[in-house]
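Note that one protein chain of the assembly has been removed; the remaining protein chains are unaltered in position.
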Amino acid sequence: MKISVQINASPYQYQASDSAWHFIQAALLGGHEVFRVFFYHDGIYNALHDARAPADEQQIVKRWSELNAKHNVDLVVCVSSAQRRGLLESSVAKKVNGYEKALANGFRIAGLGLLMEAVIDSDRLVTFGA
Amino acid sequence: MLHILNKSASGSTALQTCLQFAQKNDAIILIENAVLAAHQCPQSIWREPFGEEVKVYVLKEDLAARGLTESDCLEFISVIDYQGFVELVCQHKPIKSWF
Partner (left out) sequence: MSKKLVFVFKDVLNGTVKAQEFLDIIMMAAAFDLSISLIFIGDGAYALLKNQRTEEINSKNILPIMQALSIYDINNIFVDEISLQERAILAERIIPQVSLITREKSQFEISSADHVFSF
């Protein structure tokens, strides 16, 4: 099956990101295609480049980057949710405040059109939130 | 359809509302703090009888994390793991998450 995931909650504050990640691991292990993970509302905080959790805690942002690197899962951060919360795509960030790298590796910023595409093209879309 | 609950019955009206809308042949899966609703105890919110028309599942990993075991769970609730969760998603449509 072609499965997509939507994540609406911030990491660490809620279990949603963790549940989603485990679900995706199980889906990949089960031979399913994970088409896209779409980060919306506070879910965009899963994509912060400079997140630094203590070493004995889950490295949630890093885990997402690894998921993209290892399995090529498309990680999309919604541009309007991101901008509202101060997470800017690099060319915009550079222009606005000179700080280029706000987005963690493996993520890309795009519009809600990609969420719609995920809804249309996937067999299932599972939402994790709070 | 598949209903995904992630909040405990005391944490949200989600489970209560879900039960009002669930129909025959739907499935419910309890994850995160909602696994507390699987615990057999006096404050249990399930109306009797339950489990014949709507199958209820609870996520093993979240149960264990909260110190609960399969034997703590109500009889009509089946314990499954993340692989089972994925299978449920594949078997049912649509999928509705309740918050």
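Chains: A and B, in written order; residue numbering restarts at 1 for each.
Following the convention adopted for this analysis, a contact is a pair of C-beta atoms (placed from the backbone, for glycine too) under 8 Å apart; a residue touches a chain by one contact, two chains touch by 3 or more.
All of these numbers come straight from a predicted model, not from anything done at the bench.
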| item | value |
| --- | --- |
| Omitted chain - touching chains that are shown | A, B |
| Where the missing chain touches chain A, by residue | 40-41, 80-81, 84, 111-113, 115-116, 119-120, 125, 127 |
| Residue ranges of chain B at the interface with the undisplayed chain | 1, 13-14, 17, 20-21, 23, 26, 93-99 |
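We take it that only the chains that are shown with their structure count from here on.
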| item | value |
| --- | --- |
| Whole-Å gap separating chain A and chain B, where each centre is the average of the chain's CA atoms | 26 |
| For the chain A and chain B complex, residues of the former touching the latter | 1, 3, 15-16, 19, 22-23, 25-27, 29-30, 32, 123-130 |
| Contacting residues of chain B [partner chain A, same complex] | 4, 6, 31-33, 61-62, 81-83, 85-87, 89-90, 93, 95, 97, 99 |
